[in-house]
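Take a look at this one; I'll ask things after.
Here the complex is missing a single protein chain, while all its other protein chains stay put.
Labels run A, B and C following the written order; every chain starts at residue 1.
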Amino acid sequence: MAKHETPLLDQLESGPWPSFVTDLKRQAETKPECWDILGQLELSYKERITHWKHGGIVGVFGYGGGIVGRYSDLPKRFPGVEHFHTVRVAQPASKYYSSKNLRQLMDLWEKYGSGMTNFHGSTGDIILLGTRTENLEPFFWDLTHDMGQDLGGSGSNLRTPANCIGQSRCEWSCYDTEECCHSLTLKYQDEIHRPAFPYKFKFKFSGCPNDCVAAIARSDIAVIGTWRDEIRIDQAAVKEYIAGNYPSNGGAHSGRDWGKFSIEKEVVDLCPTQCMWMEGGELKIDNTECTRCMHCINVMPRALRPGVDTGASICVGAKAPILDGAQFATLIVPFMKMSADNEFEELVEFIEKVWDWWMEIGKNRERVGETMQRLGLPHFLKVMEIEPIPQHVKEPRSNPYVFWREEEVEGGFERNVEEFRARHAA
Amino acid sequence: MAKHETPLLDQLESGPWPSFVTDLKRQAETKPECWDILGQLELSYKERITHWKHGGIVGVFGYGGGIVGRYSDLPKRFPGVEHFHTVRVAQPASKYYSSKNLRQLMDLWEKYGSGMTNFHGSTGDIILLGTRTENLEPFFWDLTHDMGQDLGGSGSNLRTPANCIGQSRCEWSCYDTEECCHSLTLKYQDEIHRPAFPYKFKFKFSGCPNDCVAAIARSDIAVIGTWRDEIRIDQAAVKEYIAGNYPSNGGAHSGRDWGKFSIEKEVVDLCPTQCMWMEGGELKIDNTECTRCMHCINVMPRALRPGVDTGASICVGAKAPILDGAQFATLIVPFMKMSADNEFEELVEFIEKVWDWWMEIGKNRERVGETMQRLGLPHFLKVMEIEPIPQHVKEPRSNPYVFWREEEVEGGFERNVEEFRARHAA
Amino acid sequence: MGYNPDKPMEGRISDLGPPHYEQFFPPVIKENKGKWLWHEITQPGVLMHKSETGAEVYTVRVGGARLVSVEFIREVCEIADKHCEGFLRFTTRNNIEFMVDAKAKVQPLLDDLASRGNKFPVGGTGAGVTNIVHTQGWVHCHTPATDASGVVKAVMDELFDYFTSMTLPAQCRIALACCLNMCGAVHASDIAILGVHRKPPMIDHLRITGVCELPLAIASCPLGAVKPAKATVDGKEIKTVQVNVERCMFCGNCYTMCPAMPLADPEGDGIAILVGGKVSNSRSMPKFSKLVIPFLPNTTPRWPETVAAVKTILEAYAKDAKKYERLGEWAERIGWEKFFEKCNIPFTEKSIDDYRLAYDTWRTSTQFKYTSHIK
Partner (left out) sequence: MGYNPDKPMEGRISDLGPPHYEQFFPPVIKENKGKWLWHEITQPGVLMHKSETGAEVYTVRVGGARLVSVEFIREVCEIADKHCEGFLRFTTRNNIEFMVDAKAKVQPLLDDLASRGNKFPVGGTGAGVTNIVHTQGWVHCHTPATDASGVVKAVMDELFDYFTSMTLPAQCRIALACCLNMCGAVHASDIAILGVHRKPPMIDHLRITGVCELPLAIASCPLGAVKPAKATVDGKEIKTVQVNVERCMFCGNCYTMCPAMPLADPEGDGIAILVGGKVSNSRSMPKFSKLVIPFLPNTTPRWPETVAAVKTILEAYAKDAKKYERLGEWAERIGWEKFFEKCNIPFTEKSIDDYRLAYDTWRTSTQFKYTSHIK
């Protein structure tokens, strides 16, 4: 039976999209504290304001992250959510699960938590939503001992890395995003659990420039698959597309009649570098001009495939707008080979070099992209011992305000003004 | 006979391009002070450094501009250029001259000056290069009394306005740039001659978006012709172009064999808005999508012409890079009717509104474009009583950092924290 | 056994990391990893991937609330057990994917899903609207300017047909963040729903001493609007801060640093709409979302103004854009002045940047289109 009236929330039970209100109510039948979630939320709907207090530091011994403290600002009225901490459980790469594993986790959460979850949090963790301080250690004990699982990140540390589905179910993945994400996540458990950074730090791994995990928008280091040889073309399949036997874009547009497929209009003309053309019924690509944007491959997945000399582009510094405006990650290493055989050695070296610098020089609550902005891209490249190349920029600078170092200028900076005046009367 | 050896400058006498050195030497025959120009310049070539002193304030009574003071830093060695002030003489609109007028001016300059000139200075003035302080008043007397001419601007004032040739010899001019430039120059003589601004201020007038006087790059107020009806099409002439009977781009490309003219490739495909197409042998334009970039008109001057409901776009705030980087002028009034009949009333009102604001609020040595940047475009529009429209920007803001004024927000900014705490425990 | 509070460190295990992904692969995935050749969306919500071994995997994508219960996950497990050998996955946008290794197994799965009411809508593939990536809102966070799950529910109810079909010019990615921290990729979404505050923080002088490090609070403000100040509390002068409300743009960063500076307010808070962002490098480079509607009120429980705005934009785009054109690519092609006109959105000064890199967005050209904005 309903513990609180929820006339406003009840209106969210209708409509075709699944209703979290209905789900909460069902859960409330076995977990009565869910009534207080509903009750407090109903009040927020009425008053149009949150009823959660500001933060609160809670956690498990030895970890500085993985739990976000939360308390109701009306604990008397909603005792079920007086404490309402979230637990971030590190998700497996690509978020595959067995029902066995999930059931076990759900049993734990039924025991120790509110019974509500997020599948998944925006960073990628499994979010277990709402528990009391005294439940944290017991839950953590069971999670580690019974399930062999662990918390994810929060605070000024490495956040739980995430990846696109990659080679496990995508034909375009230029490296093994799962293995890379998993092995680095294991390697950096200490960085994930014990805050030692100026601020948060995120890795995300996409298998190709389509970037299905939005790495370039959301990660301090984005590893995005690419290749450096030629797009593979199956000319027979090209003909099938032209004939209309294969659906364009893998059928992604089949809900509407867009007219007959035109390879000219839909592929050649939309290539951003204009490096494709038809010749004798065959599709030609000048791969030296291609920027591997994926468009043509996306449109004709049965005819075109990324090359075979694959690896990744490494981009650095994405973040949300706080403070100076959002940043996408900037291309720093255009191409890096990615191999599990050498444990992603080159990437590891790169990451640690970034950290060494940022940990030394980054200000409190300064994302690495902001540190880069503060000190300038040339400075960052120098620190990274990377030669500046035009690929680092969209365009060269348009102001003439170049810094020269003293050793670059013949004769240095020291001059004698009296000598000068001897030759130039004031 | 040469007063100084000039072995370095002599090397600039060869080659097909006219030599200023040869010219200077010829002038030196009748104006010996030119030897000192050559001599000092030769020394600069040898030492790779200028030999002019920093500035120096000189002028004619009652004017605060029009003359730039200059002294040699080796006056003993080059007495002919000990004083070497330049005089800026306001040029006539479009820089047409009669030989009579020019000769008279040259006679004056032979009498009072070095005999060297610039036709013209970068702003547009006639630059008379090099004279002594004591010559300034006599020269100015003769200039005004004998020639009825006047100095241009320098210093923190309105600079001599300039215009493209406009309707006097160009088929595309959407308003009378000469009349507009001339009449505003006369109207603002006081502003040109007596510094009362925070910094320099420039007007330039181009008849169409080709902007042959580079107004958008160089003027605090750029007035650039445009139209708001339809591009006039002569379909017969279109056919002539297609047939190859008229040269593309008015013959501008005739030095090279670019192959047969293709209206598709050279016009339709290059239209930045893609608003042109061929239909039944006729060229069609969707004028509502056209941004009047001029490309198609440039390529087919005999077939296409600007519309007949013409006027100008008013852009504000261009400047060179000192201090914060260069600025192009920003579109503020997309379309303004321009008419000599009402003495460009609307433009005059606009200009004076800008000045009123900038003179009040601009910092010392702050160009109006910089003031706009400092206070923000929304602020500037408000001051100008111009409704913000999407045409003012290339794109909407991508950060969420919106300023709201108290009166815009229901209930205002004042709140009672105790009341808040009563509802939300801390 | 279990946790022993008296000996908290005894037998403690830590730093295990996530379980190895491979143990959760359905067999057909395990066998064909790295061998996939091509894919096809056989119907909305159903993908088929073909391997070079000849194997096929059919994926059925199911949308839903991200805020889900233990009971719900158990039901998901039940479906996976019944149809998918006990495996499933979640996408990067919080959809569930059930995979089967033969075409014949698809329909029974679909039928089963359909039989469970509206809990398991199939769709979210191709040129349509997929799940809205979103955040906590009033369900968990302390800084939201709006709710998350409720707004998402209201919007998805209205856009439901776009979830279950593929009729748009391209994929349209909608995201919601409940405050300017923008947890998620709101800053790079085709359509972004963003919770915004509009009142400057209050200062709770009574608490500030205990809970804030004043220098951090002062330093937190990107516009230097937070200044040191003094106040009298219980007759004693204390050090505190004050806010220059003229310079505040309501980012909430001071509140993040200092709990004694709350800024949420029923009237002040609401939603801004940003559009035209994208993440992929396909055709054009990644783009930021741009602010086109500065404020819509928090009209609970169904946010009709927000729902209508999103729908209007989506439909103007659907009608006008070319095949493959993302929303931002469309707006740039037609020009933003036409975007406002076609979407019937009033243009306000709030859409004109006046923050740090503002000049770059000013129109420094005579190129523009005539629209109804020009009188």
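Keep in mind that, in the parts below, contacts are C-beta pairs under 8 Å (C-beta built on N, C-alpha and C of every residue); 3 or more make two chains touch, one makes a residue touch a chain.
What you are looking at is a predicted structure, and each value in this text was computed from that prediction instead of being measured.
*Asks:* Please work out which displayed chains the absent chain touches and list them by label.
*Replies:* Touched by the chain not displayed, across the whole complex: A, B, C.
*Asks:* Who touches the missing chain here, A:9, A:28, A:127 or A:224?
*Replies:* The single option touching the absent chain is A:224.
*Asks:* So one chain is hidden, and I want to know which residue out of A:19, A:254 or A:327 touches that hidden chain in the complete assembly.
*Replies:* The single option touching the absent chain is A:327.
*Asks:* So which bits of chain A touch the chain we can't see?
*Replies:* For chain A, the residues touching the absent chain are 209, 211, 216, 224, 226, 228, 272-274, 288-293, 313, 315, 327-331, 334-335, 373, 376-379, 381-382, 387-404, 406, 408-411, 413, 415-417, 420-421, 424, 426.
*Asks:* List the chain C residues touching the unshown chain?
*Replies:* 281, 285-286, 357, 359-360, 364-367
Here, only the chains that are shown with their structure count from here on.
*Asks:* So using the touch definition from the top, which pair is joined by more C-beta contacts, B-C or A-C?
*Replies:* Output for the comparison: A-C.
*Asks:* By CA centroid distance, what chain is farthest from chain C?
*Replies:* Measuring from the centre of chain C, the most distant chain centre belongs to B.
*Asks:* Which integer distance in Å separates the CA centroid of chain B from that of chain C?
*Replies:* 47
*Asks:* Distance from the CA centroid of chain A to that of chain C, rounded to the nearest Å?
*Replies:* Going by mean C-alpha positions, chain A sits 13 Å from chain C.
*Asks:* For chain C, write out the residues touching at least two other chains, lowest number first.
*Replies:* If we look for residues of chain C contacting two or more partner chains, we find 180, 182, 187, 211, 222, 251, 259, 262, 265, 288, 355-356.
*Asks:* Scan chain B for residues touching two or more other chains and write them down.
*Replies:* Each of 398-401, 424, 426 in chain B touches at least two other chains.
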